[in-house]
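Note that this complex is displayed minus one protein chain, with the remaining chains in position.
And then chain A:
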């Protein structure tokens, strides 16, 4: 990536959960939230685009003069968004794939600790099948797991 670029991971509920200014260009003071602004506005477009294609990688979802917004939408609708000025679709795509892989790894670690944090009585009391199902649910949807925790909350009664 030659020029300026801004990378943001936006969670399923539109909250930026990671951001980084990448690229070699000089970081302007005002550029940071300019970039944020562009990426935030691009969410509108991504939400339309994401359902029109089965591909995860939406190249050039939005353009802002020189800057291009490339987006990678995961199955759980987490969006990896990159604002960049040079067009290197293959490079960006592989970058996204790497990030996605990493993201899933980190995410699974989190899930694991969530599951671990359940009292053992729940984990064993709810039966293996249900437990496995929840696991699968977490693994399939790399979504915000808080809903799951809420879902499981009634089990605390055990």
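The rule is short, and it goes like this: a residue touches a chain if its C-beta (ideal position, glycine included) is under 8 Å from a C-beta of that chain, and two chains touch if they have at least 3 such contacts; residues count from 1.
Note that contacts and distances are computed from a predicted model.
Name of the non-displayed chain as stated in its UniProt record, restricted to "DNA polymerase delta subunit 4 isoform X2", "Serine-threonine kinase receptor-associated protein", "1-aminocyclopropane-1-carboxylate synthase" or "Trafficking protein particle complex subunit 10": "Trafficking protein particle complex subunit 10".
Among the residues A:43, A:61 or A:80, only A:43 touches the chain that is left out of the figure. Along chain A, the points of touch with the absent chain fall at residues 13-16, 28-30, 32-34, 36-38, 40-41, 43-45, 47-48, 64-67, 110, 113-114, 117, 145-146, 149.
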